[in-house]
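One protein chain is absent from this view; the other protein chains keep their places.
By written order: A and B. Residues from 1 in each chain.
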Amino acid sequence: MALKAETHPIATSNDVVRVRQIVRAATIQLKFSLVEQTKFVTATSELARNTLEHGGGGWMTLEMVKNGLREGIKLTFRDNGPGIADIELALSEGYTSAGGMGLGLSGSKRLVNEFEITSELGQGTTVIVTRWK
Amino acid sequence: MSVFHQVVKANESAILVGWLKQMSASTRRGDLINDVDLKEQASEFLKLFTEACQKSSDVQSEAFASTQEFLAEIAKSRLEQGFSTSETAMFVLSLKQPIFSAIRDAFKANPSELVSEIWASGDLLDQLAMLTIDSAITIRELTISRQQEEMLELSTPVVKLWDGILALPLIGTLDSARTQVVMESLLSAIVETNSQIAIIDITGVPTVDTLVAQHLIKTITAARLMGADCYLSGIRPAIAQTIVHLGIELIDVQTKAKLSDAFALALQRLGKAVVTTKPSATSPAQGRNRVA
Partner (left out) sequence: MDRIPILKFGDCLLITIQVDMHDQLALTLQEDLTAQIAKHASRGVLIDISSLEIVDSFIGRMLANIAAMSRILDAQTVLTGMQPAVAITLVELGMSLPGIKTALNVERGMDLLQEFIYREPESEDLHGSEG
């Protein structure tokens, strides 16, 4: 059950900082513990940077969600970039396409409770992550 | 859309009397709630219920928001008063009988309408009863999870052995949730006490599996990132064997068989030593700290 949803553009590296702050505010609102806040904001940073660098920019949608007792935050990162040819390879530890350490996707997957990725070559990539309180 | 709410509204006082009678026959607990309060709650609910039914027949809709809220309140106060979950649900379910009889009287001439109205009202009340049960369970779950958290905190004491040396004696089975709490409380204690060395003692841990070992390694790595060293002590021979058989690598982790060995090493690293002096007559202390 979604309670609230808002979308923010990710077009510059300043936007990456901004969405981090927006997600931080949301985690504080839901009274996440400091460690939970830090994990989720870090995952946001990784995914927003992926959207910017590999997808050529895109959007992040933030939703406050509720599942019975549990409250959580669901983030959707969307881009219209080149897409990922082999998702399993991109998710594997140490895989990198931009000269990094290859922790972006696989690392952020470990920082959230639910992780979903869909991608089509030439169409773009969508990553949906959720963290429950 | 069904019209039974008109019947309910027209016969409000009669239904209220019937309902209270029904409640006293089935579940009303005179020892837990008095008549005046109960009557007040019943008439308040009846009012909200008929108002909501005029607007919608969907319990999840906006029209039923205040009814739902009211039932959540009821569930909460009933739990506090000591009612069981089924007794709480009977508050709504016992309204069925008086409403059914009112509908029966109103639609005597038209059996098919009678059945559909009874069905509609019964269905609504069932759903509301389920909601009441849900809120009662939710409240219980919240209590349980709060108690679990409190227990977790109680079971992980971080103790200071010396200036700059902390110890965390772990006792009992380590699961993911508990290790998480252990990790967090150890790391924040390191910051608070400004300690360079922390000793994790697992003498009281019956078994170490791959997951637990991974958690311990993560804790040790996190402490290192913060600038503190972690030693692992209290490793019984059986656990040492398990660790090797499981293929867990404890490279970069300083291990010691006993807590006292780890403490001695920690003192040495901090440039301190325990020396033997003449036993004092008044104090049983055998050793004294001296900066080497």
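Here, contacts are C-beta pairs under 8 Å (C-beta built on N, C-alpha and C of every residue); 3 or more make two chains touch, one makes a residue touch a chain.
Note that the structure is a prediction, hence the values are computed from the model and not measured.
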Task = Have a look at B:85, B:101, B:116 or B:196 and name the one touching the chain we're not showing.
result = B:196
Query = Which of B:171, B:222, B:248 or B:265 touches the chain that is not shown?
reply = B:222
Key: Full-complex contact with the absent chain, from A:42, A:61 or A:80   = A:42
Request  = Could I get the residues of chain A that touch the absent chain, sorted low to high?
outcome  = 13-14, 16-17, 20-21, 24, 34-35, 37-39, 41-42, 45-46, 49, 93, 100-101, 103-104, 106-108, 110-111
Message = List every residue of chain B that touches the chain not included in the displayed model.
response = 183-184, 187-188, 190-191, 194-196, 218, 221-228, 292
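In this section, only the chains that are shown with their structure count from here on.
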Message = Nearest whole angstrom, what separates the Cα centre of chain A from the Cα centre of chain B?
response = 28
List of chain A residues in touch with chain B within their complex = 33, 35, 68-69
Contact set on chain B toward chain A in their complex = 138, 141-142, 180, 184
